[in-house]
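There's a structure below that I have some questions on.
Note that this is a trimmed complex: some chains were dropped, and none of the rest were shifted.
All chains are identified by letter, namely A, B, C and D, in their written order; residue positions are counted from 1 within each chain.
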């Protein structure tokens, strides 16, 4: 069926795609390119706030952008994306139905994004390196952990975590006072942070080579650290609760080749690729067929189960990542603590 | 002889030509005639305006006033590449990216002379300077003397009305310089082109030139043959600049020249009354017991062909220099020692008065 | 002039030895990171780090298949060629008046020209970004990156060509004029052939500077990628020895370009000479 | 002055002898024609943007769009925030330290190069000093992580030698690491500048000093050092100013502690805080301008790069 599609699509094009590194693999891009004539050209970013700025400024330079849960809503309200009709994309039949009906992505004009993966952000630690294991966000400020912690450099989310730590109601919509209390928490945490990692991979690497003892990172990190030849690390679900993401691919409304995006997604989001993606990046995805494949294989079944590959509804229990109410205030508060 | 010369056409005529750079006067308005076929030297100390004069003729500098004619044609407003003159620069300015013959042919190429003629004329020019064999050598491989000859060939091949030479021997060492002076002189005799030659070396000018213009401070001080300039300098400056001279300040006092220091100095009978100084060349000064001027020998130095004797006149600041000539083997002992009291004199005709 | 070591000095050898040792140490300091870079490109381990497990060419084999790298490479080269062309033309044009015109405040002009070299690229990058996106409403992309890089690179071209021109014996031009060459002929036959090596060197340097430029490019390239930006993303988003392989090849490439740049002029001269000899 | 004369003479060549006054004036203007494209390039794409930053530093943004009301808020924010001010001062201190070290290392190096290395080798060795410029700047910085990091080359060697065991990191993710990498990055700049002037140095002066009874050390101190003052200043400027704007080196090797002002600026702009970023840039530019004014005498160094 795909053959007829590529001919109907009309020739080979390049799709500019602003995304994270764990949304694709090079051989996948190559295979999809050969098959459909659509070459995905990814440009990487680290922070939703970055990405939305780039889409705002560069508009027609991209056809597709990746984004997290409530950020998609902001994209929509800023008029940056076109909702899609999932039913026209064959591959969406492989998705869990819950993923196709998140209410925050539901819009009269269509679905805001093509669901991809999700994860909570939690604490991992290396039991060989810390005497008293952390139990909560607050406990991370313990001077005993000086220079032993790493987190990703995502200002909004770090502040949201700080909001969790200081028990505010809405971590993404903190008031001025709440924000400065959260900033104080980060300031207290700062001496313990060895560095802010540019990307999740780096967190894994630092844990693996024992540069740090504690990482604030996604589900499945224990496997990835082990895969990278690192030590056994343990997960802690912080007592204050945590945040998490549900991410997706969106169609940029000014994209020059945006009409080819569904065709591209159709090829990219097939269960074989998604299963492989799970193995490489180790956090749950919304592709039910992939989940089935993984569960059927004894080598991966245990891991897929442990990482909730079969429980997509769990994703809705987290505080979802999203834009801050006053994004600038968040950025400023973060800068004031870290400078960078 | 001067009759013969005067009938020749003038190769170059400067009329009231002056040059200012901003407010600085590099050249006072001057008139100058260079006769056809002449070897003419501009001689003067550094900064006197020699190069400026040459550049005016070559067209590299435009005059602030006056007109310049070459062979009767007014060229004042022509750019360099339209003037019938060629220049030999001090550093020769050979094009380093071309070989010898390419350098020589450059001017012909620029004036779109046919290839055949170019070949013929460049061969001829190279033959003239004796470099036929080096035609295809890169110019970097040439010695100083060869480079100079290439520069000459490159200029002469264009059959210029006038050849301008700006201290072409200035950078060479003494021996080579002497040799090239002889060559230059021969080439001039062979081609008959007018040479306008700049130098600050008076010996070189004397050795080469038919006529010399002595310049100073942007003005021409005297024009004349080497003999005229050496024997009858018009000013103290010329006397001092050309050769070595004893200049004795003083004035005419009832038919005799009385030096400022009191003694009476022999002078020609036709010395004008406004004479301010006498010029006496060292080779004219004799140590002679019959002399009327008493002096003390302060130093002696043997210089080879001559021995130089410095003399001071008692109770005065005047120092005289005498050079005593001696053929090598007949080198008579000068017969004096430093400290000796002697008398000196010179032939009255050997003294020449200047009025400044 | 005799060298210092020649002076009768009791400790001469010792001083010489110590200084030489120091010199070698500094070269080590300069080259160890590059050696490490190259070494790691042969390491089998996926993560960049020691100890080296086994040596492999696998990372080099990956390069031809990597669309991102190919994209980045081709846009680097495209941008590089544009920047080279623009900066060489503009820079050469500016070098002439800089050296030759009656410039009143020549040293002030020189300082102005060096400013883009000295001012941190960060400032140039952000200020140009503001200009393009906010004032001129031009969308960032290759063309804006080309402009930005040209600002950075042109001063180098000016300085290099100016240096060459400074050493150019003006009498050659006057001689040409004296021999009947007009302005165009003087340029064509004398000036340009003689300063060509300077222009070539400037162009080569412009090209390498452009290809390695990151800071300004990163601000101005928009959705595009160049090699340094690709590398930056790799560093940011999980580096593999593939990048080292790429960098090693690039190093080899620039060295080849420069070796050619140094070797060609003497070669041309020699060939020209031989031809002249044969023609005779 | 001497250089001005031939220039003036050529001006006359082009003016030829065809001088009407108006024409001469026109020619006079024409000699500057070559500057035009460069003037447009630098004017429009260098000076204007820099002026823009100044303007922007007095505006503010609200929800990612610019509000054009003039205020000093950005400067106040910057100066009131301890992290910013500390980072700014830290950057200056870091710059001073790295610059002094770079110069101190480059001096004996250049001395060795000029005095102890045969002339024909000097060019090649100098070329080797700049060779690193031809490798990716980013990877050269990153390479230090591979050298100093927990699984780095240094750690591996020390482990092999039995000096240490296990994973250790050296200097990385802190100011000392940034310092080391800055010195590494800018050493070639300093060498180029100092070499250019040492090479021109009249070593007869050193011999004269020796001849007059100075020991080698005193001769260097009394005769060479004082005369190098100007070029040392030049080299310092050429190293210090770019360091003020560094942000990649601290980002890669600095960790949370090694942050410099450049990272702040880059971050402000990434977060669309254009006015605040502009204000920080203006402060940096101010330091640069002050330095340029103070050291204006040592700036005419075109030949440094030309070499």
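The working rule: contacts are C-beta pairs under 8 Å (C-beta built on N, C-alpha and C of every residue); 3 or more make two chains touch, one makes a residue touch a chain.
Only a predicted model underlies this, so the values are computations on that prediction, with no experimental measurement involved.
Although just one copy of each chain is shown, the whole complex contains the chain kinds in the amounts A x1, B x2, C x1, D x1.
Just so we're on the same page, only the chains that are shown with their structure count from here on.
A separation of 55 Å divides the Cα centre of subunit B from that of subunit D. Centre-to-centre spacing of subunit C and subunit D amounts to 16 Å, using the average Cα coordinate of each chain. Centre-to-centre spacing of subunit A and subunit B amounts to 91 Å, using the average Cα coordinate of each chain.
Residue positions of subunit B with contacts to 2 or more other chains are 59-60, 79-80. In subunit D, the positions touching at least two other chains are 8-9, 13, 149-151, 247, 266.
Across the complex, subunit D is touched by residues 1, 3-5, 7, 9, 15-16, 19-20, 22-23, 26-27, 29-34, 36-37, 40, 47-51, 89-91, 93-102, 106-107, 110-124, 126-131, 134-135, 147-148, 150-151, 154, 156, 158-160, 162-164, 166, 170, 173-174, 177, 183, 208, 212, 214-215, 219, 227-228, 231-232, 235, 239, 243-244, 247, 250-251, 254-255, 258 of subunit C.
Those residues of subunit A that touch subunit C in the shared complex are 16, 18, 20-21, 26, 29-30, 33, 39, 41-44, 46, 54, 57-62, 198-199, 201-202, 205, 208-209, 228-229.
Here subunit A touches subunit D in the complex through residues 49-50, 53, 56, 147, 155, 190, 193-196, 209-211, 326-328, 331-332, 335-340, going by the rule given at the top.
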